[in-house]
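Missing here: one protein chain of the complex. Every other protein chain is in place.
And then chain A:
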């Protein structure tokens, strides 16, 4: 059936098409007071590549990455900063990309899961997640790994946490520290124990 043949698009292609139509129908003029979308140009670096986009000011960093740059590794879970699936690293710090406007990232350096490693050359954390089965469905995994990367850097930089016993002493990695610091990344499948094992292996230099 021809109609069905037309529908043989992958889910990703459908979403990409949808996004393209969305951009095409947006008027270029900005008139927010009358409720019309406001369009702005923004440039930032993603995984080492300079990107310039013209975006509706409402576009979150997450939607810019996924819908405009087709970097679909970063996931949209709750879209309200509660689940951590959208975690990316901006100028060395992990943030919820769903709670940040793309236009507020002029000149920033963004690292997503695609920038940490590749299928041919996995980041040590990615390899450890595979080795320890640190997931079931995998939807939260890119956020977990970006978050874990930043957590290890935060501990190295001496940033304390809620479970740090002595605020004035040097911060040491521990599984308690890791669990507390990763509390903004929810795993609906409950793969937490394997996630802790994977990150601990990298933190302790056994990976």
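Just so we're on the same page, contacts are C-beta pairs under 8 Å (C-beta built on N, C-alpha and C of every residue); 3 or more make two chains touch, one makes a residue touch a chain; residues count from 1.
Definition applied: contacts and distances are computed from a predicted model.
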Checklist entry - For the chain omitted from this view, which of "2-hydroxyglutaryl-CoA dehydratase", "Phosphate transport system permease protein", "Molybdopterin dehydrogenase" or "Heme/copper-type cytochrome/quinol oxidase subunit 3" is its UniProt protein name? => result "Molybdopterin dehydrogenase"
Checklist entry - Out of A:74, A:100, A:126 or A:194, which touches the unshown chain? => result A:100
Checklist outcome for this item: chain A positions in touch with the non-displayed chain are 30, 32-33, 35-38, 40, 56-58, 60, 79-81, 84, 87, 93-96, 99-101, 103-104, 147, 150-151, 154, 157-162, 164, 167-168, 179-185
